[in-house]
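Worksheet for the structure shown next.
The chains shown are only part of the set, and none of them has been moved.
Just so it is clear, A, B, C and D label the chains in written order, and each chain counts residues from 1 on its own.
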Amino acid sequence: MFNRFANPNRFLRLSRPLVPVMAWATVLLMAAGLYMTFFTAPADYQQGQSVRIMYVHVPSAWMGLFCYVGMAVAAAVGLIWRHSLADLVAKATAPIGAAFTFLSLVTGSLWGKPMWGTYWVWDARLTSMLVLLFLYLGYMALQNAFDDPERGFKASAILVLVGVINVPIIKFSVDWWNTLHQPASVIKAGGPSIHPSMLWPLLVMSLAFTTYYVWVLLLRVHAEIAASKIRALRMRQASA
Amino acid sequence: MDAVTDFLAMGGYAAFVWPCFAITAVVMVALLVQSLAALKSREATLRALQQAEEARPRRRRTPQAAPDSTPDTGAEVAREA
Amino acid sequence: MRGFLAIVRRDLSLAVRQGMDSVMVVMFFVLACVLFPFGVGPEPNVLARIAAGVIWVAALLAAMLSLERLFQTDYEDGSLELLTLSPLALEVVVLAKIVAHWLTTGLPLIVASPLLAVLMNLDAAGYPYMVLALALGTPSLSLIGGVGAALILGSRRGGVLLSLLVLPLYIPVLIFGVSAVDAAIGGFEAKAQFLVLGGILLAALPLCPWAGAAALRQATE
Amino acid sequence: MTIFAGEGLVCIRGERTVFAGLDFALGPGGALVLVGPNGSGKSSLLRLMAGLLRPAAGALTWGGAAVAEDPEGHNGRLHYVGHLDAVKPVLSVTENLLFWARLRGQGAAAPDRVAAALATLGIGHLADLPGRFLSAGQKRRVNLARILAAPADLWLLDEPTTALDRASIAVLEGAIAAHRAGGGRVVVSTHADIALDGAAALDLADFTLRPEQVFAGIAGTGAEAEP
């Protein structure tokens, strides 16, 4: 049975050894991915060397989306089974997901300047990514708005579940909105067909981003556990 | 030498490619460093607090009150009361 | 049902007695719209081009601002605990409060909107569609905002926080509300947009009271 | 005979275990007085009984059925009086009470019941006064009139004598006695004295954990596990 007193010490025991594993995996995969990005992947016949932006842009966009789903699952587990570790995972995921989403926006607009001639267009995909960033930031703001961390967890869990229902609706309406006003003229559906010489670096980079996520997630969860122990000790000190 | 300048020029896209990778690196490293620093400082605080706790005289503490094995659930701790 | 009506009736008479809730919301709505002629200049064609969008954005902001206190006073004076403990399902309580909120703020906004349409130089063909779109859209705004209002109970900062939670979720309503009016002005069918607005409302109607009730339960813990 | 009972109740608030292993049982006509020092968990236990708080462990049952299964049904058979009086400043006393009575399904009978409740508590003359003109004691009496205006089996009263003068306390005692005589049950937390015949007393201090056991949840077990 899941229990709201999920034992953190067992979790710490199990997950501490994972930290160096993830760290090394990230470093090695990142090195390999960067090497492939710059030395084995070919320049695109249309986009030239700027296509190399893709190898950070696409993984961060994927991770931005993935983290939101992960956060929603963790929040649901925390809310329904009152599993406090899941609450901590949801909380720790938010800043990482927000960072990835932010990166996909920045790298995308840096790519957009040479490709489309402008840093930003109100394209459907871009816009929904921007809204996703706001959903992350709203989650983090709500989480931090309470004196009692327990309330922060529960309130933000409900928010993220409402948000996850809304993400497809937002996505759909933004698609509609954009096609209504401005037929797709800037990027063609599908994008460049992916050749293995480009696919492999992309996959390696994505894997590197994933291990980076796990690494930082573990660090942040460990920090949250330490923080709640500190709160408990402080409270004990206060009531002494 | 030319190879290097060529590489750095990124086919004319240097002004976009390099900032892009630089920003990605900065954000990812910053997040990592912040996470590590938070963990370190909290663990340090925790250790200090726990030492202070140890040092304090324990008035009503009976030897068997402190569970010697890690209990699986807080509820078990509670039931021992 | 009788309990539902009792809550609606109470909230309405509170709104009337506490003075000018509706008036204040409408005034904010008008003020926010009026800022635009000052901001973008008084050229009629520019204003007409952006009129529908500005009116909708102002409606969003007005709904959001007024929602901040939806549960706040009941929370502070202990009524919310007693409402939670009523034999009514909490979802029904939440729905009743949201309905009362819509009657005191959404409805006046709809009534005031033609006035703003005139001020903003909106094409006359758009008036009925504007009203209809607001009539379908504002209930969704109240419903979605009600969840946000329940979530921020007891938090350190109300207004700004609520806007961060709620505004992103308002975007679909905004998009279809505006495009319904624009389509009508442009001479197109606006049926699809109205269907979507209705669909959003139908989806929000069961979901939001449920989420709001969950939020209230943890706020009164 | 339906019994309202709790078994092995554990209450955790703000990461702190307030009490643990608490049992009680209350039959029709029964009364329970909660005592204990500040912060020992009297209010928490009442909120737990009302279903406002969920026990971290243990079960709350009514006639053998778990209360958590049917929260609305449980709400229907209880009245709760907390620290706040829920009197709206802009509504008159009668309007305030009518609302709560109607919410509990008192239709046509509501005005009469409300008037009777006000008379019982000796504030019939305030019936048309807006809530904002009431003193603290008067507000508290309005709140108590609320629980008289609609019948419910179980009364949960958290320091109901706050701000009441001696005469009003006597009225309250009479109302509780009448309620119990009719088969109702009542749980009262109090610092002051309130006279209830044959009431069982529950001292919350008995269920408070020793300081070193107090901290539950993640933090607690962590701290506990340290050598």
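The definition used in the following text is that contacts are C-beta pairs under 8 Å (C-beta built on N, C-alpha and C of every residue); 3 or more make two chains touch, one makes a residue touch a chain.
Computed from a prediction, not measured in an experiment: that's the story for all the values here.
J.: Whole-complex formula, using the labels shown?
T.: The complete assembly in this structure file has composition A x1, B x1, C x2, D x2.
Throughout what follows, only the chains that are shown with their structure count from here on.
J.: Taking the mean of the C-alpha atoms as each chain's centre, how many Å separate chain C from chain D?
T.: Whole-Å distance between the two chain centres: 36.
J.: Measure off the straight-line distance from the CA centroid of chain A to the CA centroid of chain D, and report it in whole Å.
T.: 46
J.: Need the CA-centroid distance for the pair chain A / chain C, whole Å please.
T.: One centre to the other, that is 31 Å.
J.: Among the residues of chain B, pick out those that touch two or more other chains and give their numbers.
T.: Within chain B, the residues that touch at least two other chains are 50, 53, 70-71, 73-75.
J.: Among all residues of chain A, which ones touch two or more of the remaining chains?
T.: Residues 4-5, 7, 9, 229-230, 233, 236, 240 of chain A touch two or more partner chains.
J.: Spell out the part of chain A that touches chain C in their complex, as residue ranges.
T.: So the residues of chain A in touch with chain C come to 79, 131, 134-135, 137-138, 141-142, 145-147, 151, 154-155, 158-159, 161-163, 165-166, 169-170, 172-174, 176-177, 180.
J.: Within their complex, state which residues of chain C touch chain D.
T.: On the chain C side, the touching residues are 2-3, 6-7, 10, 13-14, 17-18, 77-79, 81-89, 220-221.
J.: For chain D, which residues are in contact with chain C within the complex?
T.: Interface residues on the chain D side: 50-54, 72-73, 75-76, 78, 80, 82-88, 90-91, 95, 99-100, 102-105, 107.
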